[in-house]
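With one protein chain removed, the remaining protein chains of the complex are shown where they sit.
Let's look at chain A:
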Amino acid sequence: MRPLITLLGLVGVWAAVQHFGAVPDYLLPRPVDVAACLWRQRGLLAGNAAVTLAETLCGLVLGSACGLALALAMVAFATLRRWLMPLVLLSQAVPVFALAPLLVLWFGFGMGSKIVMATLVIFFPVTAAAFDGLRRTDPGLLDLARTMDANPALLLLRLRLPAALPVIGAGLRVAAAIAPIGAVIGEWVGASAGLGFVMQNANIRMQSDLMFAALAVLSAMTMALWVAIDRALRWSLAWAPDSDPGVTGR
């Protein structure tokens, strides 16, 4: 409830700035105009939001699966870790968004390039979080497992992986928040559908109310995605000690 009141307050400030600041409508539309546009263009916005959502979800699944797989492999095989970990760390320095034109060139104007973009954007946070979590297993547990003659693969899957899930969950929350950014940037560079495409078109035609409406839909979608993943993680990690009631509360 409190976040909603804060949000309404911010909209109020926005309306006040627009009204008393004498800002032209094409620069900053009135909140009521944006709301009207949201309703008027609901069909267009919903259809394109579905495209962006599909790209985001595909990217989330692919990026999380690849990141988790690489982290598991690097923990299991020291050689792989030595050869790949520096590269994974360095890849952080590559501005993934700058690759967007190249990805559109390679994977086309359709959903493919946007899915690759979203995958790339979340791949690093998920890999880093998973690798970090998998390496920080309680040494006492590892000692216990050694005296139990644990099978190395089962040790990884049945002890280190579940023990790392709270940390991996933190990586997935970050991924949920940034995956839509990857998809939208891909759409800006070249697309025939999606919220990023709608925003780009509205921008060229100075339809700032439609731009704001698309932005609002995108924000709501990202928040809903984050909350859904946060809830799912809380439910599946009910055993993990967690004193933080979180943003969404319980």
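Points to keep in mind about this one:
Definition applied: contacts are C-beta pairs under 8 Å (C-beta built on N, C-alpha and C of every residue); 3 or more make two chains touch, one makes a residue touch a chain; residues count from 1.
FYI, contacts and distances are computed from a predicted model.
UniProt records the chain missing from this view under the protein name "Putative hydroxymethylpyrimidine transport system ATP-binding protein", selected from "Nucleoside ABC transporter membrane protein", "Putative hydroxymethylpyrimidine transport system ATP-binding protein", "Pyruvate dehydrogenase E1 component subunit alpha" or "Cupredoxin domain-containing protein". Contact with the chain that does not appear here is found for just one residue of A:15, A:50, A:84 or A:150, A:150. Counting over the whole complex, chain A has residues 138, 140-141, 143-151, 154-155, 158-159, 162-163, 165, 239-241 touching the chain that is not drawn.
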